[in-house]
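As you look at this complex, bear in mind that one protein chain is not there, while each of the others sits in place.
Let's turn to subunit A:
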Amino acid sequence: MQVYLPIAEMSVDAFLLVGIGFGVGWLSGLFGVGGGFLLTPLLILIGIPSPVAVASGANQTLGASVSGLIAQWRRGNVDAKMGGVLLVGGVLGSLAGVQLFALLRRIGQVDLAVSVFYVVVLGTVGGLMVMESVRAILRRRTATKRKLHEHFWMHGLPLKMRFRRSRLYISIIPPFAVGFGIGVLSAVMGVGGGFMLVPAMIYFLGMPTSVVIGTSLFQVVFVAANVTMLQAVQLGTVDILLTMLLLLGGVAGAQFGASMGTRLRGEETRALLGLLVLSVAMSLLWGLLRRPANLFSSGPAL
């Protein structure tokens, strides 16, 4: 069934979109991430213009993360104070990111920038995840105990604050910086940033794993809402029909994925997610290196 997307101004198969939403939702439920990093490249692959794919991807991430956030909030797994600090950084970061995106669009380098961001960020994150989880799987046998958290330069920074839920007493500068960086990335890549935020919170901020997922969802929901609003006002590229079709499949898929995820062990899940992230990065890298079939492309002049 073909459906005409009013903002993308093109006709797409509705079942294909629902199917993509379901698949991405399933994976995101399985791994506990928003799945935007898979969704945006897939949308670009089926011919949705990059600006619409990025903006609608952020909008869909918002919807997909809300149900997860509600569940985590009910269990008390959200550190609202830490989330708030991350969020201030995230909102400012996404403001900067949307300006960067508008600039890239004017000079005609959106496709390049989106691809390069994906290759660099996904390549790094995916590689680290695979290495870390393989090491963890190997270490499981020897079972040496790690220290709860270690002190390094970060703990010497000023503006310290107590985060009760996270059992941390640290400077607000690192979480602010993390939030800002993720905000920029989420505006340019159309992702919520959960797949970067979760490792950053565990390894960089030293937060306990129990509150990480909930707090990252808290940040993702609000940053994605901010990106949606900025993209809608400044660029007019959010396609609500596209978002809704993706969410229709996404919310169902996430539930199936989540129930399957409980049967997988942590390290194996992380290794699989890392491989998935790496393969997306590789396919985008191939797209950049391969000689394009048509050297010319056209677009509306701005």
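Structure notes:
The rule is short, and it goes like this: a contact is a pair of C-beta atoms (placed from the backbone, for glycine too) under 8 Å apart; a residue touches a chain by one contact, two chains touch by 3 or more; residues count from 1.
Following the convention adopted for this analysis, contacts and distances are computed from a predicted model.
Per UniProt, the protein behind the absent chain is "TIGR02186 family protein"; the candidates were "cysteine desulfurase", "TIGR02186 family protein", "Glutamyl-tRNA(Gln) amidotransferase subunit A" or "Peptide/nickel transport system permease protein". Residue A:244 is the one among A:95, A:173, A:244 or A:282 that touches the chain not shown.
Residues 2-4, 6-7, 9-11, 59-60, 62-68, 70-71, 108-109, 111-112, 221, 225, 228-233, 236, 238, 240-241, 243-244, 247-248, 250-252, 254-255, 288-292, 294-301 are the ones on subunit A that touch the missing chain.
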